[in-house]
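A protein chain is absent from this complex, but the other protein chains hold their places.
Naming follows writing order (A and B), and every chain is counted from residue 1.
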Amino acid sequence: MPTPRTITTEPRKSDRVFSAIVTGGGFFSLIVLGLISLFLLFNGFNVLKTEGLKFLTGFEWQNAIPDAGTPANYGIGAMLYGTLVLGLIALFFGFPIAVGSALFLSYYAPDWLKKPMVIVIDIMAAIPSVVYGLWGYFVLMPHAEYWAKLIHKYLSFIPIFDMPAPAYSRSPFIAGLVLSIMIVPIITSISREVFAQTPLDRIQAAYALGATKWTMIKAVVIPYGAGGVIGGAMLGLGRALGETVAVYTVLNLVYDIRPEVLLSAGGSVASMIVNKFGEADKAELQALMAAGLVLFLVTLIVNFLANLIINRTVRK
Amino acid sequence: MTIAAPKHPWRPTPKDLVPDFIGVLLTVLISFLIIAFSPLSGKLGFVVSLLFTAMVVSGVVNYIRRDRKAAFNAVTSVLIYITGTFLIIPVGSILLEIIAKGIPGLNWTMFVNDMSVTSADAPPNEGGLLHAIIGTGYLIFFASILSVPIGILTALYLTEIKGKFSGIVRFFVQAMSGVPSIVAGLFIYAVWMIQLGNQYSNIAGAASLAILMIPTVARTAEEVLKLIPPDLREAGLALGATQWRTVAMIVLPAARSGLITAVILGIARVAGETAPLLLTVGGADAVNLNPFSGNSSALPYYIWKAFSLGTDQSIARAWAGIFVLMALVMAFFTLARVLGNRRGRA
Partner (left out) sequence: MTTGLEARNIHAWFGKKHAVSNISLDFNQGTVTALIGPSGCGKSTFIRILNRMHEFIPTAAMAGEVLLDGSDIYQSGVDVTKIRLQIGMVFQKPNPFPSMTIAENVLSGLKLAQLKIENRDELLETCLRRAGLWEEVKDRLDEYGGALSGGQQQRLCIARSLAVQPKVLLMDEPCSALDPGSTLRIEETIRELAQTMTIVIVTHNMQQAARVSDYTAFFLSDGGPGELIETADTKTIFSVPKDKRTEDYVTGRFG
């Protein structure tokens, strides 16, 4: 019985060096992600240890006052809740627009319109967040306050649209609107990528059975692309959760959990970090590092899940 | 025998478009009537009633002409067209506002002056953003130096070595592109300031931007390198070249313009980042030519600060700053597109 020979190649020294360097570079992102969690954990450890789980659930953000003998009290519960509310509002407005636009580009738009619209989406993705913030503050907010008043007027029987005080500016609703515009390009481009891969034979089969464009999309495109579109929505959510400057500009930070989304009081972990950073002493800085760690881990998990779903459906 | 001419009988003829046209007229008319005779009013009311009647009218017209199925299809089409329009409105509004509010604040002296001797309520034609432009220039330069080699090495690992960890590496690059920019700033602050005891500096800002830039460069470069035909590599190896020389002398030169596009896209991604700079460069009103130490500014920081000062004059400065920043970002963006298209055609 002949046994198969094993072919061995002894790589040249230059190739081994090359391979080592390239592999090192390849693993850099992994290392950086590890270092980020390590350094934030290291710097925030003291606060996490003394606050424990209260750091995630507490509402208070109080520096120690040695004269009065009050200890420091750091909790980001309200900010975490606010972040989540902002993400949901952003998805509520952004998701339908993004998916609708992706369908429009893939199946409805005339050819001459496709290229300019893709450029518009690319520009949307390229606009810096500070620009979104200022535009949101000066241009969108006056309109959005008016819309908020209308919503309150007609829908105030729903608790989240209630208003304990007539303060409509810098509300989670407005910040969520700004975020929704910012996440649209992410969701739209992933959705387009998924829709483009819908097998042509299934589309044709549906048309050959007498489908209209809409029934074809409902029966073929949406079942095929649902996973990828949800993944895209989660990528958008990840972006919304981590957004800092745009939110800080149009949101009034209040350390309280309030259900009313039209009220000028909201929370955002990222904005809080910027807000408190300037005057932070050593202890507060540690608390901010811990808050950064929580934000980092939350967005990392959301992104991980999103990419898992997208990789499974799109980049097979 | 007559020669048949190609026709497209499935394209709508002018006659087919008549009901559509009537539908549009009807839609506008009805929404005017709604505005005139109902409590709804103003631009918002008009838009809302226009969209609503558009759906109803298209549904009814198609129901009369065809059937329920066609009506359903028409209503959903209108909905999809509406979402497409909603996509354009904010971008149009943002660009128009930047032009309308940015241009009045522009003047030539702002490119040669800084804010060191100008107060917040000085007229916008005093002072300038030279310090911010220099800061942004340094930031882009050093962020590129830090991130481009790593980004391209990552792409080479994914396309040339194709090691068994490729899947994991690609996954982590994707994850890294989701790191919130504020976290990148906090991380650099923790390492550079707290751990190593340095002061605010431009290089710290550049490091935090590099973290955000690496994934963009790596992913675009990977796409570019994937397009290099495998026989080019085999040709190199078959000539007896080592893999290192094949990559350095054949693969990378062949991908050159694509790699430049990747770098420019990365720059466009980070040029407008604000949050990490708030934690790393410290901010300044005067030109700081030393990128390695001392507080400095950058265009996004300049905008942020001018906005925070809150006077009418400084807000005019902020809009002028936005105009300059957007012009810069758009320039990089257009350059990347032009280069990318040229590569596509070649």
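Definition applied: contacts are C-beta pairs under 8 Å (C-beta built on N, C-alpha and C of every residue); 3 or more make two chains touch, one makes a residue touch a chain.
Predicted model only: the values in this text are computed from it and were never measured.
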Shown chains touched by the missing chain?
A, B
Touching residue (missing chain; options A:P2, A:P166, A:G210 or A:G278)
A:G210
On chain A, where is the contact patch with the chain that was removed from view?
111, 199, 201-202, 204-212, 215-216, 219-220, 223-224
Contact set of chain B toward the excluded chain (per top definition)
4-10, 12-13, 15-16, 66-70, 72
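Following the convention adopted for this analysis, only the chains that are shown with their structure count from here on.
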Distance between chain centroids, defined by C-alpha means - chain A, chain B (Å)
16
Please give the residue numbers of chain A that touch chain B in the complex, ascending.
11-12, 14-15, 17-19, 21-30, 32-33, 35-36, 39-40, 42-43, 96-101, 103-105, 108-109, 117, 120-124, 126-135, 137-140, 143, 146-147, 150, 181, 184, 188, 212-215, 235, 238-239, 241-245, 249, 270, 273-274, 277, 285, 288-289, 292, 295-296, 299-300, 302-304, 306-307, 311
Residues of chain B that touch chain A when the two form their complex:
44, 69-70, 72-73, 76-77, 79-84, 86-88, 90-91, 93-95, 97-98, 101, 149-150, 152-154, 156-158, 160-161, 163, 165, 168-169, 171-184, 186-187, 190-191, 194-195, 211, 214-215, 218, 242-245, 247, 268-269, 271-275, 278-279, 300, 303-304, 307, 315, 318-319, 322, 325-326, 329-330, 333, 337
